[in-house]
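The complex appears here minus one protein chain, its other protein chains still in place.
This part shows chain A:
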Amino acid sequence: MKVKNLYVIRRSILLIITFIYLLPFFWMIGTSLKPDSELLAYPPTIFPENPDWSNYEKALNKFPFFTYLKNSIIITIGNLIGVLISAPFVAYGFSKINWKGRNFLFAVMMASVMLPGAVTMIPVFLIYKRLGWLDTFLPLIVPAFLGGGAMNVFLIRQFFNTIPNELLEAARIDGASDFKIFFKIMLPLSKPVLALISLFTFTGSWNNYIGPLIYITSENKYPLALGMPMFMSRYGTYWNQAMAAATLTLIPTVVFFFIAQKYLIEGIKLTGLK
């Protein structure tokens, strides 16, 4: 009886917490469907009785949503390709090849995580300026091809370490090169961790706000991260249309999340945090 009560209490607390965590979504979608008159309703409603879908149409007409969407997609796909190529490649070098200086450079890579982005921001900006890359997507995409981020390399390396070396030795005896082993054995075995990395990369570049803020100046090159807040400040009083715009920007993230979420816990377990 006592155990059963505990279950009920735990469930109720979890339901309340879950409700609080989902509330922004309800509130956003609900507001996006409210006619102008209902925005000021007291007490406020969560969902309107008569949903007004025209807010979506109005929002789409007020800002070039599809241009921003296209830019966000180009940047995000560029990042996904870059990270999925370079992070496993680098992780292989840190995991399956025995070479001098490996541990030292790995420690350097992990320590670099501590360096605040603000410190390197100005010199990196000046490098891009000299390269003539300002106001292009290159500063937002090219870094993904250069190692794919320390945390991603770390996660993949942890995963590679769980793949037995005997498997690689057998392939080497059969005459396979490291490149062949990497592409034919390691990559196909790593799908779960690569799915997790893809989720992190997708959200990271889709959500990146400061990058475009620094490098992109032409409005037609804005990704959603820049275009959406600008739309907000220009038409801020139309909360229903603003929420319609916000809802639209979320759809890709939510879709991607549902595809990748089954790998979440499995992937996190591999981090070997203990």
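The rule we apply is simple: a residue touches a chain if its C-beta (ideal position, glycine included) is under 8 Å from a C-beta of that chain, and two chains touch if they have at least 3 such contacts; residues count from 1.
The rule is simple: contacts and distances are computed from a predicted model.
The chain absent from the displayed complex carries the UniProt protein name "Sugar ABC transporter permease", chosen from "Sugar ABC transporter permease", "Response regulator", "Transketolase" or "8-methylmenaquinol:fumarate reductase membrane anchor subunit". Residues 7, 10-11, 13-14, 17-18, 21-22, 24-25, 27-28, 31, 39-40, 42-44, 86, 89-90, 92-94, 97-102, 105, 108-109, 112-127, 129, 143, 145-148, 153, 178, 199, 203, 206-207, 209-210, 213-214, 224-226, 228-229, 232, 239, 242-243, 245-246, 249-250, 253-254, 257, 261, 264-265, 268-269, 271, 273-274 of chain A touch the missing chain (whole complex, contact as defined above).
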